[in-house]
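One protein chain is absent from this view; the other protein chains keep their places.
For subunit A:
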């Protein structure tokens, strides 16, 4: 019964979404207040209905109702409760439901917290949001209905894909979706502005908090996904340039550009048309990502189904929304008043450079991701574009941006003083180079050029500190005065500095881990030992063990530094009984920010086993930096509330996401 109610709620949601996508837009054109306010109540009702539907599906998972096809295919009664919850979105249908739920959550938040938006803008924004929701509701109901029944009901489910039976699945998709579905709000604002044909600095002020919130969650989601792949897949890598990873990385790059261009628009009323375009591009990339992942055009762990009707359906949604938005843009953009010019050497000039590099870098990632697909469709030739391509193009193109980052905040608006900024950064550059050298000397090994890579990481970190240092006027005034000045700065300044600092930490982690990391593949018998990163790893032997829904054979390793035992770990090969599927569970030990990573291979005939050992120095910096960036996003968001003239409720909007997330789980 509950399942049928869930299904029915979803159908009702579609009807509601259709009404909300049409009526308020007509109302906004006619100036009909009643029709416009329908957007607010309608969006809230839509969210409530989708939440109800999602709740019904979750319930079916929790009680292991195998009469529902979706539950039978992806769950098992013996599975731990947490995985029953996260299993809801561990498959195609459920994951689309989560996508929809988060889309409606954002609509509801715009409805709730956008009270000081102009009525017509709000009505149009919510109508566009509802239009996206109806497209996806149609998609779910027609091609991916999670509420289909199975008769007779099987006694036991087929279990969730073992790779997905991990805490990572509970956190990674919701965070990622909060990020890339969150950009739908920016898209809707852009489309609404184009419909109204009016755009100003206030528009940027309304859009920026949403961009920031989405960006923050996407940063966290990508970092989480990367760490999950790192420890779960047992390959020791943290980024594979897999098309699915690129699908989430492209909106992040475009979103980062949007974050910076909206700043220029807010402060200087320039780059208006570009910002609108960028908002459309960012969400288009999110939609493209959804298409790539959900349609099954790529065969990867992320595509749960390969059903051609689904692919074509999403492709149509993609064509309608992206094509529609770009057509609207081409038609209306010339009528928007463009902003003024500005000097190349200025804060806004630096932000334009940021935008140029980020969008071009996004373009290269897009090319590398789509080229094999296009080539195969056109010529039937099959190629693979992997890490070497992306490292060569994306990696090289991002270098000038990393060099430029500390300059941006030091340049003034309107007319910047490059020489002044250079003088201020002399010391920082020297310090970073020295730090890079010292680092290289201590961990010696690797190509000499990597000194500059390490220095680049330090440059980002020290540059951010220098920014705050000069703002507080440290060294020129008394320490107490400087601290008072510093505490008087707006929080967004700290947000900027923290985010740039985090970027530096990530860059440092990437260069350190790739330069000084070691990898050993060897055959080990009990008692044998291997040296890695100054530690000695001894293999003690294998043991058989069993978990709730798997059996495993695991090896015990003891780690010594000199002759002192410092740590021990298990590394195992598991066999999930329901699917007869083997997985590798790596043994990972952290020493500060560095890690030892032990992964088991096949047993040998003579009692030994093949073991792969990685020493990954400072690898945790990669994700640590991302965490700092995420934290910076929240710091910056908390600033909005204090601003006079800005919609103060927006700041809270971002916080409300948290309870919403818990509800979703």
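The rule we apply is simple: a contact is a pair of C-beta atoms (placed from the backbone, for glycine too) under 8 Å apart; a residue touches a chain by one contact, two chains touch by 3 or more; residues count from 1.
The criterion applied here is as follows: contacts and distances are computed from a predicted model.
*Asks:* Given the options "Cytochrome c-type biogenesis protein CcmE", "Malonate decarboxylase alpha subunit", "ABC transporter ATP-binding protein" or "cysteine desulfurase", say which is the protein name UniProt records for the missing chain.
*Replies:* The correct option from "Cytochrome c-type biogenesis protein CcmE", "Malonate decarboxylase alpha subunit", "ABC transporter ATP-binding protein" or "cysteine desulfurase" is "Cytochrome c-type biogenesis protein CcmE", the UniProt name of the unshown chain.
*Asks:* Touch as defined at the start, partner being the missing chain; which of A:12, A:486 or A:581 qualifies?
*Replies:* Counting the whole complex, the residue in contact with the absent chain is A:581.
*Asks:* Where the complex has a chain not shown, which of A:388, A:447, A:475 or A:527 is the residue touching it?
*Replies:* Checking each option in A:388, A:447, A:475 or A:527, the one touching the absent chain turns out to be A:388.
*Asks:* Looking beyond the chains shown, say which of A:119, A:269, A:417 or A:523 touches the absent one.
*Replies:* A:523
*Asks:* Tell me which stretches of subunit A touch the chain missing from the display.
*Replies:* 69, 73, 150, 154, 158, 161-163, 233-234, 299-301, 341, 343-344, 349, 352, 356-357, 360-361, 363-364, 367-368, 371, 381-386, 388-389, 392-393, 396-397, 521-523, 573, 578-584, 599-602, 604-605, 610, 612
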